[in-house]
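Of the protein chains in this complex, one is absent; all others appear in place.
Our next item is subunit A:
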Amino acid sequence: MKRLWKKYLTAVMAAVALCVTTACGSSVGASDVPVVASDGDVTIRLDWWGGDSRVETTEQAVAAFEKLHPNIHVDMEYSDWTGYWDKLAVQSAGGNAPDVMQMDELYLSFYGSMGSLLDLNTASKYLELNGMSDSLKSMGQVEGKQVAAPATTAQYGVIVNNTILNNLGLTLPDTDHWTWDEFADFAKQVTEKSNGTIIGSLAPNNGYGLQLWARQHGEKLFDGNHIVIQPQTLASFLQLPADWASNGVEGSRERWSENSAATLNDSDFGKGQQAMMITQATMITPYAQAAGTDDMSIVPLPQIDPGAKTMYLKPGMYWSISSSSQHPAEAAMLVNYLINNKQAGTILGTERGIPSNDDIRHTLANSVSGTDRTALNFVDTIQPTLGTSPSITPNGASELDKTIIRYQQDVVFGKRKALDAAKAMIAELQESIDFAS
């Protein structure tokens, strides 16, 4: 009997060894398919994250693309944000990544440095990237390769719910050159006047906000693979929500905490219970719909040194092409269509952000109305404060947004002093970056 078990064990171990070696062997390599359009029928896959309205507009745009190129068929896949990255990691591991994928700045370095993305310069015959500013284009580069095409830009600003301010009888101060103190003072008045039913605002709590905070302090967040923000500067960023929770701007600690985890429709700003929101300009339309008002406007972010060139055009989303794609030319044609074609630009609108292509942005600004138009024109408002682009989030720091909230929570609930939290956060992120590279 003992021998028999041995036999079974050997068989199992052999099977294990087989599985292990085959799995290890399937590393992802770039395909050597030449970037030349095919005459025959071709099917490519397009994958993105996003909600229902994005599904609708993207399907329309893709249908129009297929009409222009009858030999190309596009299979579409989509999921929510978290599910998208889980899926993309597994697909990439299996050498099965979609031909065209929506990409985010947080994950670009990872996929770019793994060699999973096609250098778009090799497809320049089919894909035009000169419709956008050079500084924006450069934010699609990793290790000197153009691994992503910025599709949209995002600009941070303050979205104001004017209906609330009118009801409370409050008037915004001069917002062209306002400081953080002026912002907080005004936000506090909202909470006080409404007896706490409506809150003034929430402190910024993501990587984009932190990047701008660093720039306003004359620093940067990252330099290549190093975190270079000063601990004191980071500490003041982590301290901000704690101060605003105690002085009333955010209502209370728990209210801030609930808001930082809430979906758009469940957040105070989405429910019309918050006067001002620091976020991306294009969020104005979904927020206005959720809060049931059409009287929203966007004003510039407060600055430490008003008027300084601290803003930059952050790519909202990118399109990337898989380096293992069997049809890179057709994939490039699709990306080109999505970012440069006027018809596509009109169909897609501002749902993914402000179009990176300046012509399309101007066309849209003349054709749309309401909050969409407000968002498109905001780019011109902040033009005087635009500085040079920072380096993109390095590989290993993809969890930056969640990490920021976690350390802010530690400070807000008194688990750590702000400076200790800042030092711990820098150490944690740096370890993660070093590990990944």
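FYI, a residue touches a chain if its C-beta (ideal position, glycine included) is under 8 Å from a C-beta of that chain, and two chains touch if they have at least 3 such contacts; residues count from 1.
Assume contacts and distances are computed from a predicted model.
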UniProt protein name of the chain not shown, from "NAD(P)/FAD-dependent oxidoreductase", "Xanthine dehydrogenase family protein subunit M", "ABC transporter permease" or "Gram-positive cocci surface proteins LPxTG domain-containing protein"
"ABC transporter permease"
Contact with the hidden chain, among A:F110, A:Y156 or A:F186, goes to A:F110
Give the residue, chosen from A:E77, A:D181, A:D223 or A:E254, that touches the chain omitted from the document.
A:E254
Given the contact definition stated above, which residue among A:A93, A:L168, A:L264 or A:L419 touches the chain not shown here?
A:A93
Contacts of subunit A with the absent chain, listed as residue ranges
1, 4-5, 8, 12, 15-16, 19-20, 23-25, 27-28, 82, 85-86, 89-90, 92-93, 110-111, 114, 116, 252-255, 257-258, 261, 398-399, 402, 405-406, 409-410, 413, 415, 432, 435-436
